[in-house]
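Note that this is a trimmed complex: some chains were dropped, and none of the rest were shifted.
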Amino acid sequence: MSHIHLPDGVLPVWLWASGFIIAILIGFILFRFTKKEALTKKLPLLGMMAAAMVLGASVEIVPIAYHVNLMVISGILLEPSLIFLATFVVNVILALFGHGGITVIGLNTLTLSIEGIFGYLFFRLFWKILKRLTPVAFIATFLALCLSTFSMIGVVGLGVSHYEELIHKNEGHGIFEFKLLKEKHDPHGEDKGKGEVNFRRFIAIVLSLSFLGWILEGIITTLIVRYLHRLRPDLLRLEIGAS
Amino acid sequence: MIQLSYLDYLSIEGRSFLHRLGPGWKIIGMLMVLSGIVLLRNLFGLFSLYGILLAFFFICRLPLRIFFLTLYPLIFTVLFIFISGFQLHFILLVFLKALSGSTGVVLLLATTPYPLIFRTLGRFLPSLLVTALFLTYRSIFILLKVLEETQHALYLRGGFQWKHPWRSLHNISNAFGHLIIKGIDASEKMYESMMLRGFKNKIHYRGE
Amino acid sequence: MQQGERIIQVDCITHVYPDMTKVQICGLDFVVNRGERVSILGSNGCGKTTLLKHLLGILVPKDGSVRIFGVDPGKEYSKIRQQIGVVMQDVDEQILGPTVYDDILFAPLNYGMNRAEAGRLAGSVMERLNLGSIKDKMVNYLSGGEKKKVALAGALVTEPELLILDEPFTGLDPVSRRELIGILNELNREKGITFIVTLHEVDLVPQMTDVLYLMHGHGDLSERGRPDEIFGKLKDLESFNLEEPTLTRLFKGLKKEGLDFGEPLQVDEAVEAIKKHWDAEKKVV
């Protein structure tokens, strides 16, 4: 679980709506400043890498939702402007078969493309400094995933007041739910701040689960990069990065 | 992953009334489901919404294995439980919302061939993006074959065994590397073919 | 546009691949005249595809020149694109539309035709290739043979004057092969379409070839001529990593035993030849 596909219906409207707006804005800017011909030429590559990401997302390596998402390696191969569009396409398709939410396509695109874009940047940067493929690929992946997870936590954090609202809405609401709630409540009596949002616990859980994901994804990405380096070193464009 | 091609297959071969309904109506229906998810705050409303979707699901005789697909988002929704104090009301609320969303889209995709969905999206999205969606979808099926064959090879040659975790990880990574290289090769061939056939900037499709 | 006009001329081109493999298509010039059925026969990896890619402007030679319909394809392929239909080896990557019909419409719509005209062309090519029944099928679910036919339809729909096919028979069963050969010959006969086919199946050559080129090594074009001439003349095709057609081997074997029936390449000709000699022999004795 190196990242989270936000589901529908949890986040407040203003949050996911602004996610869409920002994603569209970025997409529009990229679109304006990329040469049309260059983009047309790269469309099949974009399509194939997006397809690889969709497929990667659907092969579960450890049952229970750990899958690779190939986002960092795609970022390294596609470069930032294309990885953003590719991430958008991937999220639309994943959302279409229930993997992530429809309303959160914008937000998911933003948080996930951070992985791709920063993966690319870190990879280039560390390559200039270290010149050794294995640590560079691992650190770049690890940091990029870290960044993306924190941004996702940040996004979820922005909705805290919304969750409070959702939770409090029930008090004095339908009797049926209230009863169930009561029963549930007693054993957890010592739980401080019942009915309150406990965002810290969320962060702790997400980070501890993600940490394993970062390591695993870091290892897999490093091994993939090494494989690519042996078979098609041209794809990684390390010489350009070095100069 | 066979799921995606299976969904696609159902959308073409299915004969239920939802299959026959125009894609526009179904997308409007999907938008209604989404606004329900966004607006509804009481469990009764959400239960009803989910119930209606489930009813559609079984009236259209969609197979059970497709139903399991709709449960996927729960894995992530579980995390949100930790935000609240494990209150059943909140849990049910977010679960039902997430489930309604995923059931809605799966219902849409299982009863509507994807070109029709993309075509409808094409009225709102820039053509370049729609072309990218079409190419990605086509690419998924091209790469799916590569992926399946690679999985078979790993299996037949003992590439994935729990007793050798490090080696297995190594083998899996190589397999993904192979998938990426094949994908890039295929994208080059695709580009050549597009140029030979006069591609300018969009894929034309019926009813655009 | 008279019959026989020269439409392709390739003079000794050199290409260097990124991994430094050098392909030099040399020896003989590669020329094609209008209306000819041209086959390029050679083993795997001898440079057949490289030659085709130069004709299509996908590769640009380091040395030498390529002219096709009077232009240099490396620079001006878009000018002649509509005159040429192409099916390369991996048909999967060449099928771009979501359904069969959408895919066949791909080129006409890109060339700026209106939908009515494009539809008319598509209808006619689907009828010829007998694709009507799978018109609305999603391309992802086609069988291998269907994919080849759809790719061929996509290439033929714009009614090109020249058809270029790279290894079209690989992976097809004999009945599909025969069907494809029939279609090609019919197109040549009825519409005068020139076609260039690369292949390594020697037995198929006699059925669909006016002019045969042999290629070996890394791009060496060493023979040009009528198939029966070439198969008769060569002592062994083995040096080309090719096998002689079964019948050629049979009749060469018989000749060695003192029985000369000529060198027929097709089964019915062979039956006739043996029969004729047999009857003649009887009379003589």
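We just call them A, B and C in the order they show up, numbering each chain from 1.
In this section, a contact is a pair of C-beta atoms (placed from the backbone, for glycine too) under 8 Å apart; a residue touches a chain by one contact, two chains touch by 3 or more.
Keep in mind that what you see is a predicted model, and the values were worked out from it rather than measured.
A.B. asks: Which formula, in the displayed labels, states the number of copies of each chain in the whole complex?
C.D. replies: A x1, B x1, C x2
Operating definition for what follows: only the chains that are shown with their structure count from here on.
A.B. asks: State which chains count as neighbours of chain B and simultaneously of chain C.
C.D. replies: Where chain B and chain C might share a partner, there is none at all.
A.B. asks: Where the centre means the average of the CA atoms, what chain is farthest from chain B?
C.D. replies: Measuring from the centre of chain B, the most distant chain centre belongs to C.
A.B. asks: Average the C-alpha coordinates of each chain, average all protein C-alpha coordinates together, and give the chain whose average is closest to the overall one.
C.D. replies: B
A.B. asks: Starting from the mean Cα coordinates of chain B and chain C, work out the distance between those two points in Å.
C.D. replies: About 41 Å, centre to centre.
A.B. asks: Compute the distance, rounded to whole Å, between the mean C-alpha positions of chain A and chain B.
C.D. replies: 17
A.B. asks: What whole-number Å value describes the gap between the mean CA coordinates of chain A and chain C?
C.D. replies: Roughly 49 Å, centre to centre.
A.B. asks: By the touch rule stated above, which residues of chain C touch at least two different other chains?
C.D. replies: Within chain C, no residue touches at least two other chains.
A.B. asks: So which stretches of chain B touch two or more other chains?
C.D. replies: Residue numbers touching two or more other chains: 114, 135, 137-138, 142, 186, 190, 194, 199-200.
A.B. asks: Could you list, by residue number, the parts of chain B that touch chain C in their complex?
C.D. replies: The contact residues of chain B facing chain C are 5, 8-9, 12, 113-115, 118, 134-135, 137-138, 141-142, 186, 189-190, 192-200, 203-206.
A.B. asks: Within their complex, state which residues of chain C touch chain B.
C.D. replies: Listed in rising order, the residues are 56, 58, 77-78, 81-82, 84, 86, 88, 90, 92-99, 101-102, 105-107, 109-111, 138-141, 154.
A.B. asks: In the complex formed with chain A, which residues of chain B make contact?
C.D. replies: 1, 3-4, 7, 30, 34, 37-38, 41-44, 69-70, 72-73, 75-77, 79-80, 82-90, 92-94, 96-98, 100-103, 105-106, 108-109, 114, 117, 126, 128-129, 131-133, 135-140, 142-144, 147, 169-170, 172-174, 176-181, 183-184, 186-188, 190-191, 194, 199-201
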